[in-house]
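Every protein chain of the complex appears in place save one, which is left out.
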Amino acid sequence: MEPAKIIEHSGGVIGVSWLLIALPLLGAAVLLLGGRRTDRFGHLLGVATAVASFVVGVLVFVQLLGFDPAERRLAVPLYDFIPGLTKMGLLIDPLSISFVLLITGVGSLIHIYSIGYMAHDPNRRRFFAYLNLFVAAMLLLVLADNYVGLYVGWEGVGLASYLLIGFWQHKPAAATAAKKAFIVNRVGDFGLAIGIFTIFTAFNSVSFAGVMASEAHPSQGTLTAIGLLLLLGACGKSAQLPLQSWLLDAMEGPTPVSALIHAATMVTAGVYLVTRSGAMFFPEGSTAAIAVTIVGVATLLAGAIIGTAKDDIKKALAGSTMSQIGYMMLAAGIGPAGYAFAIAHLITHGFFKADMFLGAGSVMHAMNDEVNMRKYGGLRKVMPITFATFLVGYLAIIGFPLLSGYFTKDGIIESVMEHSATLGWLAVLGAGITGFYMSRLVFMTFFGQKRWEADAHPHESPAVMTWPLIILSVGSIFLGAFLILGNRFMTFLAPAVGRPEELPSFHPFSVAGLATLALVAAGAAFAWVKYGKAEVPVVAPRGSFLTTFARRDLYGDALNEALFMRPGQWLTRLAVFFDNRGIDGLVNGLAAGIGGTSGRLRRVQTGFVRSYALSIFVGAAILVGAWFVVGNL
Amino acid sequence: MHYWLSTLIGVPVLGALGVAAVKNELRAKQATLAVSLLVLVLTVVMAVQFSPNGDKFQFTEKYSWVPSFGIHFGLGVDGIALVLILLSAVLVPIVVLASWHEAEAGKRSVRMYFALLLVLEAMMIGVFAATDVFLFYVFFEAMLIPMYFMIGSYGGAQRSYAAVKFLLYSLFGGLLMLVAVIALYSIADKGSFMFTDLVGSVQDVGTQKWLFLGFFIAFAIKAPLWPFHTWLPDAAAQAPAGAAVLLVGVLDKVGTYGMLRFCLELFPDAAHYFTPLVLVLSVVGIVYGAIVAIGQTDMKRLIAYTSISHFGFITMGVFAISVNAGSGATLYMVNHGFSTGALFLIAGFLIHRRGSQYISDYGGVQKVAPILAGTFLVAGLSGLALPGLSSFVSEFMVLIGSYETHAVYAIIATSGVVLAAIYILWMYQRTMNGPTAESVRDIKDLNGREKWVVAPLIAVIIALGFFPKPLLDVINPAVTDSISQVQHVKQESVAQEGQ
Amino acid sequence: MGETITFWVLAVVSVTAALGLVFSRRAVYSALMLGTVMLSLAVLYAVQDAPFLAAVQIIVYTGAVMMLFLFVLMLVGVDSSDSLVETIRGQRFWAIVAGLAFAALLGLGVGNAVLAAPKGLEAVTAAGNVPSLAELIFTRYVFAFEVTSALLITAALGAMVLAHRERAEPKPTQKDLSRARFVEFGEHGRNPAPLPGPGTYARHNAIDMPALLPDGTVAPLSVNRVLARREAAEGTLAPEIVKALEAEALEAEERVSEEPVRHANGAGGVTGANGTNSANGTNSANGTNSANGANGANGASEAGSAEESPATGPETGKEAK
């Protein structure tokens, strides 16, 4: 089934759906411009705008449900953005509204959580301003009805991410990580930008509707190129290979940021882009789509491997995020059969990963911002609520039967298996590794004996932090079943992304499903043996080559340094040298040459009148001679 | 008959005389501010009356100046010139306010600085409003004089080197242009220097090429296009921040404006012929300027190199010969004036506080001066063309327009986007982030006057970032008109190749 | 025929004189040679139907200009002769090469020109040479002529301005001079009285006759040093004068330890006469006074400028380097 046509509509709440973006944007503006005057109520305003946005989102969603499924793609024109190039407008369809609900919903929870988490930070107001800015940009990204608007949001979330990762600017590591995130993202944006240029050149339009309705039929090569370029953009934003390196460093930001941006929302933008453009540029079986699946499966495994070796709780979770987004990309790459699973997994992942990140934040909050899991241990008794919610998230992510992750991940594996057995088994392998590293994380943190620092006095977090955890864990439990069973989500999403002619049916005991469960169980058991039962050393052992390989992020940073940074520094120095000595040297050399020559020529002016007279006389003789010659010609 | 444009030129000139005559320094400053604000108001009132789809040149005035050569004091604006005049009129009051205490360390009097500023404003408006090629040349050269003194008398330690370098470079280009202007006059044989009379008067392609080069080199030096750029970092780094803003923000735009107005319209065949060359230079400039900017240790030089990179975008847009790219380039001229202006001014405030231009002397300023750091970041982000800020629209238009006609160049140029992120953010990190350096621990945040300087710039940057339509509506018809001839030539040559 | 002979004679004379002008070491000879050329040319003008110009040539050039030259020569020093050694490398060689080349070119030009027979001036000077010239000068060339008058006046003024020297201090009165003389006397024992004229017992009242003191010996002050030097060279100097000069020299030698030598230059020839350098100071002062006799004031100012120059000379020399 093909995606439905886009219809213009501007009635009801949908007509003011720009409020979705405007509200948090307004919040950010007030908080940033208001300065210290808004310190007192800044966090409340931040939460209020996010929640208001969520309410608007729900209203829009309700109104959308009122439409006939085939008409659930509504364009809301706003204004003429760049005359001659594109108008600005919003696209309300099942895909975007799913994202809107996820972003505003999980976003609001994280806003609330941050009230507690950032309570002691003098710059809390600024933090909320940035969070609001992020929500606004992310909403623009998913709501824009054209690629330029998407790009605006795309870079906007990059900016917000930059600001939030580097929120503790006084820490050089944070500042560097922020810069790295922005620059690596820019590499992806480079691809996205050129992709948009190509789209405009090929279709003479950058709006989704325009591209879909276009009469132009660009060559297959052009379409593949567009697909690959968009994929490059998606890789940057979603931390997929080869642009994954920024995500782990991005954990320098405050934990709610990691939860909101680097787990639940921003990093999923790549999946959104691929899904949104799927019908046009990633048709099933095309080169671009195959590239998406390869990137997805590679990242899935790489992220999982990285996750196994990290002692930093947030970095381990970040590795897991990479891996899970790899699953989504993989699913998105296989076409309409996978879109629904990809987005469903994205939503459930948004819940359980936010849950776990916030749980990790809660743990850190309790442990004086300690992130090294080797210094945790036995926390389940001290922090029961955190433990319980975290456990739910953990079970969801490893695909414990009947929890959210079980349905969505299993759906992905099943559909991929139908598409390509190799990719499917790799995905199964990834699930097994997930079982291992997530179990390792949980065991090291909550089980075993206490390995705390002397001054650590862990305690349960305040209600403002635990309630979001509870709500998120509830979502982590039930959402998967709600979305997947009966193909509810696939049907809902079909007008936006299409769906296979034959709806898949849920097989709880398929070969792949059973194999996955077995592998996950094996991984968890292995983790129990190594980290649950056995003593966990406080200082990390040296480990084998493989461990080092994983700890060093598969040498991704080393590769980047060797391939880009060092040659870049060298090139920069060369260019500066060339500019100062080469071009400017040429100019100054010319000036010095003229000066030197005239300095030497000056010597001809001896001051002897007779010399001058001689030159006059010779000149006169030459003139007379020349006159003869010319006269006789 | 309107008198708008001659008024706009006359008011600052008279103001300059008045300011130079006032004895009291404070009064002189206030008078300068008042005059520049008056010019701004007049400009805005004039701009409102401009009808985008009316005649090509509006508010035209024409007085005979040297009748024996057909030289006129001819004024008039089209959309391109109008927005650039607006840019000048907006920037000058801001610069006046920003330079309030800047001239006090100079070699000449403070009054003289402000008088020069007003003279410069008159020249800038004149150069954009001139519809007589000779008059354009006169303004083009006359602009150098106040700027020369502003750099040479009020600049940093190396000011005389920088001022002389600036002057010599510009004069060299100007003389080439003069030769071309005179040659154009005599070859066209219309007995007039009026632009409208000269358009289309040179048909021979070979001749066009030579005349084109004469104009183009002058504009390339002015712009500055790689490899004629090395005067800019010196001049911008040595000039007082206010002068640097006008230098990079407006004066250099005369170069790109000239390319669009004169090189394309007067010599369409030659422009078509030289397009690959110019595009190569632009692309090299974009990448090269960005790479060299990354390696700078001096804040103002760094900003100057970023401008070289940006000018590469503008020239690429001009010569990509597509409406989107041309309009984008014109809009870029305006946006670049604001964003780089803001960068220079805020960097100037910072440098004024610490007394050093070297990036390594700073660190952690964000903690002690958050507003300064924040505004600096916004200006910087505009410099790296972040969507939502004004430069993005123009850069995107330039790139998308260039991609339509010259995809490979556009792709290479787009890599400048990545490099821009590196140079801006790395500078920001080194100056504003990290632990607060001992030497900047006591610096103050922006004061009231400085906030008034920065606020309008930031407001304009953000407003144009989301809503560039008012400017684009004015620019688009003018650019379409400007490049139509070259497009025509291009189509013809394509058609010939087809046969 | 007469013209041809005149031409050839005068051509040879004038070219020879011109060469002499260039190659003679003494400027006075050069001046005389120039006069010869000018006179020759005057005759040639006359021969070529330009009697007025011939007259003007003689009056203006040979009369006025040559006089000026000679006057300045006298002022500058008539008896110095120039060194003809060239100091600028290559100057003489290239001057001669260029001269020869130029001459060759001019000769070539003149030789190549094909000239008709001279038209002669009979037609245009029907009213006579001078009236015809006058008519032209005062009609067609009247403006040029008027301008020349302005030129001449300007030149006269210019010469005055250039040659004039502003007095830096008030002119000394007779009182000042008298006081200065007695100060000199008090300090150095120089005779404040006028120099003695020829003596009472002189055989004749001539400038070369020294005065005699009452004891019949020669008064050394009254000896004319110029004549004494010449006579000493000829060996005809009277023995009594020799004796007087030797006595004076002896006296001066005794004084030399008290009085430092002040004048390095001046009328040094006098010292050559008696062969003693030590008496330089007094001798030179006396010599100048006696030599100039009547125009004593002028001589004093000359001496004054002579004193200035060594003081200013080295300084300007340093500046020049």
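Going by the order they are written in, the chains are A, B and C; count residues from 1 in each one.
The rule is short, and it goes like this: a residue touches a chain if its C-beta (ideal position, glycine included) is under 8 Å from a C-beta of that chain, and two chains touch if they have at least 3 such contacts.
Rule of thumb we're sticking to: contacts and distances are computed from a predicted model.
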>> Can you work out the missing subunit's protein name as recorded in UniProt? Choose among "ABC transporter family protein", "Branched-chain amino acid transport system permease protein", "NADH-quinone oxidoreductase subunit K" or "Multisubunit sodium/proton antiporter MrpD subunit".
In response: "NADH-quinone oxidoreductase subunit K"
> Thinking of the complex as a whole, which visible chains are touched by the chain that is not shown?
Replying inline: A, C
>> Even though one chain is hidden, which residues of chain A still touch it in the full complex?
In response: 602-603, 605-610, 613-614, 617
> Where does chain C touch the missing chain, residue by residue?
Replying inline: 3-4, 7, 11, 14-15, 18-19, 21-22, 27, 30-31, 34, 37-38, 41, 44-45, 48-50, 52-53, 56-57, 60-61, 64-65, 68-69, 72-73, 75-76, 82-83, 86-88, 91-92, 95-96, 98-100, 102-103, 106-107, 110-111, 113, 115, 118-121, 123-125, 132-133, 136-137, 141, 144-145, 148, 151-152, 154-156, 158-159, 162-163, 165, 305, 309, 312-313, 316, 320
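The rule is short, and it goes like this: only the chains that are shown with their structure count from here on.
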> How is the touch graph of the chains shaped: line, ring, star, complete or other?
Replying inline: line
>> Using C-alpha centres only, name the chain that sits farthest from chain B.
In response: C
> So which chain ends up in the middle if you average the CA atoms?
Replying inline: B
> When the centre of a chain is set as the mean of its C-alpha atoms, what distance in Å lies between chain B and chain C?
Replying inline: 73
> If you average the CA atoms of chain A and of chain B, how many Å lie between those two points?
Replying inline: 36
>> Can you work out the whole-Å distance between the CA centroids of chain A and chain C?
In response: 104
> Do you know which chain B residues sit against two or more other chains?
Replying inline: none
>> Which positions in chain C are in touch with at least two other chains?
In response: none
> In the complex of these two chains, what residues of chain A are touching chain B?
Replying inline: 32, 35, 79-85, 148, 151-156, 159, 162, 166, 169-172, 174-176, 178-179, 182-183, 186-187, 189-190, 193-194, 196-198, 200-201, 568, 571-573, 575-576, 579, 583-584, 587, 591
> If you look only at chain B, which of its residues touch chain A in the complex?
Replying inline: 165, 168, 227, 229-230, 288, 291-292, 294-296, 323-324, 327, 364, 366-367, 371, 374, 381, 386-388, 392-393, 396-397, 399-400, 403-404, 407, 410-411, 414-415, 417-418, 421-422, 425-426, 429, 432-436, 466-469, 472-473, 476
>> Give the list of chain A residues in touch with chain C in this complex.
In response: 606, 608, 610-611, 614, 617-618, 620-621, 624-625, 628
